[in-house]
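Omission of a single protein chain aside, the complex is shown with its protein chains in their original locations.
Right, subunit A next:
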Amino acid sequence: MGGHMTAISLNHVDIAYDGQRVVHDASFEVATGESFALVGESGSGKSTVLKAIAGLAPEWSGRIEVLGQPGSHRPDRTLARHCQMVFQDPYGSLHPRKTVDAVLSEPLAIHRIGGQDARVEQALADVGLDRRFRFRYPHQLSGGQRQRVAIARALMLEPQVMLLDEPTSALDVSVQAEILNLLKRLRRERGLTYLMVTHNLPVVSFLCERMAVMNKGRIVEIAPATALHDGAFRDPYTQKLYAASGGA
């Protein structure tokens, strides 16, 4: 599936929950290898867009493509090979009764990929976790360590595209810095494409090249992350959000 210029594209996408439309006419493209942010406040629909791409929000219309393949209305095994998601809360996203080893082996078993032992070992090393964590349970790990496990799990199938839903907002600033550095390094080493949902503009400034700003279910502006340097936004809502976030 290599060789696509566009990793993710949305064309006039509407998304609903139980018939209630929550995202209206969303269109954007993320280039292969790009890091793109979806920014907005709670209820803006930013996480819903991520879910629709992952097949977790089935009621959508319009066109979604991931690496040239049409989007799915349910979780899809082929999509999972190339596109994985990391969730906000590392306390909620890991099964409490599965060891790190089980969590990391499961995607390999589902997709019938061999060499599990070596792959799990390598995945732990890649996210900077010592091998002594391999047989621990989530409750024996700190928040930062859990998020490393969640990232390792997402990387097990060697996807090209990563959907990141507020990956650091449940973490302390010093831990956030570690995870942001990790995400940046992994992307550089593997040429990954990131689509990250966040409400934190400085995080966008650190990790992303472009951003789409969402308000009340609509994309109001798409801007380069460098606009965060000087506040060169044209939409009034974006300007307000920028000022409230401590921008000049």
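In this section, a contact is a pair of C-beta atoms (placed from the backbone, for glycine too) under 8 Å apart; a residue touches a chain by one contact, two chains touch by 3 or more; residues count from 1.
The definition used in the following text is that contacts and distances are computed from a predicted model.
Chemist: Quick one: find the hidden chain's UniProt protein name among "Similar to stage IV sporulation protein", "Decaprenylphospho-beta-D-ribofuranose 2-oxidase", "1-acyl-sn-glycerol-3-phosphate acyltransferase" or "ABC transporter ATP-binding protein".
Modeler: UniProt lists the chain left out of the view as "ABC transporter ATP-binding protein".
Chemist: Among A:32, A:69 or A:245, single out the residue that touches the unshown chain.
Modeler: Once the missing chain is taken into account, the touching residue is A:245.
Chemist: Quick one: say which of A:29, A:65, A:89 or A:178 touches the chain that got left out.
Modeler: Counting the whole complex, the residue in contact with the absent chain is A:178.
Chemist: In the complete complex, which positions of subunit A touch the hidden chain?
Modeler: Residues of subunit A in contact with the hidden chain: 41-42, 143, 172-174, 176-178, 180-181, 184, 199-203, 205-206, 228-229, 240-241, 244-248.
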